[in-house]
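Below are the structure tokens for one structure; questions will follow.
A protein chain is absent from this complex, but the other protein chains hold their places.
Chains here go by letter, A and B, matching the order in which they are written, and residues are numbered from 1 within each.
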Amino acid sequence: MRGPTEIVTEHIEIQTKGQSEVIDITERVASILHDARLMEGSATIFVAGSTASISTTEFEPGLQRDIPSMLNTLIPKEQPYHHDNTWHDGNGFSHLRATLMGPTLTVPFAKGKLLLGTWQQIVLIDHDNRSRHRSLVVQLIGQQ
Amino acid sequence: MRGPTEIVTEHIEIQTKGQSEVIDITERVASILHDARLMEGSATIFVAGSTASISTTEFEPGLQRDIPSMLNTLIPKEQPYHHDNTWHDGNGFSHLRATLMGPTLTVPFAKGKLLLGTWQQIVLIDHDNRSRHRSLVVQLIGQQ
Partner (left out) sequence: MRGPTEIVTEHIEIQTKGQSEVIDITERVASILHDARLMEGSATIFVAGSTASISTTEFEPGLQRDIPSMLNTLIPKEQPYHHDNTWHDGNGFSHLRATLMGPTLTVPFAKGKLLLGTWQQIVLIDHDNRSRHRSLVVQLIGQQ
């Protein structure tokens, strides 16, 4: 018989550069899991804000350049968007990339370890058109 | 010591117009959370059906126009798809947009409040090519 199900809600604070910069947050999520001493369950990583996303990738220099480039092909920065008429902050493309990719990721863990692939890292992608301070929620639902 | 973990499964019924219309459902999810009296945990919003998506955005008139427009650039409505040869219902583009974006979103909550950003709303995006009645599942896993 396992112990009761516990819920742990923590935050990660990150300074970003924007422009769909890719930032590896795997170690910070793993550290929260380690400190919580939970063995089996799921970690949900959620970015508060509407111009950033959470996903996974192999975090290596090539893909760190390919991801923003791919996103700029799909949803170009230099293009007029109706959003920019609302606020005139020029980040319509940032919102569209964030809505397309989504703000959240759930990763199961077992035996106290995130069940990621060897070459798979959890990343924050900040699509905004300027440097931002980001607050991410990491919530664990699991058992000891 | 917190109370036991509770699971609450509710539904939201919505009439939509389709064509990747963006519908703000934040208040309806928050209302379910309020009534459930859970303080800490996660809300999973899931749309049953293969031509709609759940994501977040800043719900303002500009992006309400930009999101369908962006999706129509990526996956055009006026283009032949093999799906349309199967059912002849002309919504191949709707299925493709839904598969790309995904049908589900998980949002953590704490102190009884969804941990969304100030300008971040939960939205249903209905990609179908006609008006639809949609049934969404809102499932809370949390503690008092």
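Just so we're on the same page, a residue touches a chain if its C-beta (ideal position, glycine included) is under 8 Å from a C-beta of that chain, and two chains touch if they have at least 3 such contacts.
Being a predicted model, the structure only gives us computed values, none of them experimental.
Q: Give the residue, chosen from B:Ala36, B:Leu96 or B:Leu115, that touches the chain omitted from the document.
A: With B:Ala36, B:Leu96 or B:Leu115 as choices, the missing chain is touched by B:Leu96.
Q: Specify the residue from the set A:Ala52, A:Met101 or A:Leu124 that touches the hidden chain.
A: Final answer for the missing-chain contact: A:Met101.
Q: For subunit A, which residues touch the unseen chain?
A: Listed in rising order, the touching residues are 2, 4-5, 40-42, 55-58, 60-63, 65-67, 69-70, 74, 100-102, 105-108, 110, 115-117, 119-121, 123, 141-143.
Q: By the contact definition given up top, give the residues of subunit B that touch the hidden chain.
A: 4-7, 9, 44, 46, 48-50, 74-75, 81-87, 92, 95-96, 98-100, 102-104, 106, 137, 139, 141
By our rule, only the chains that are shown with their structure count from here on.
Q: Between copies subunit A and subunit B, what's the superposition rotation on C-alpha atoms, in steps of 5 degrees?
A: 120
Q: With chain centres defined as C-alpha means, what is the inter-centre distance between subunit A and subunit B in Å?
A: For subunit A versus subunit B, the centre distance works out to 19 Å.
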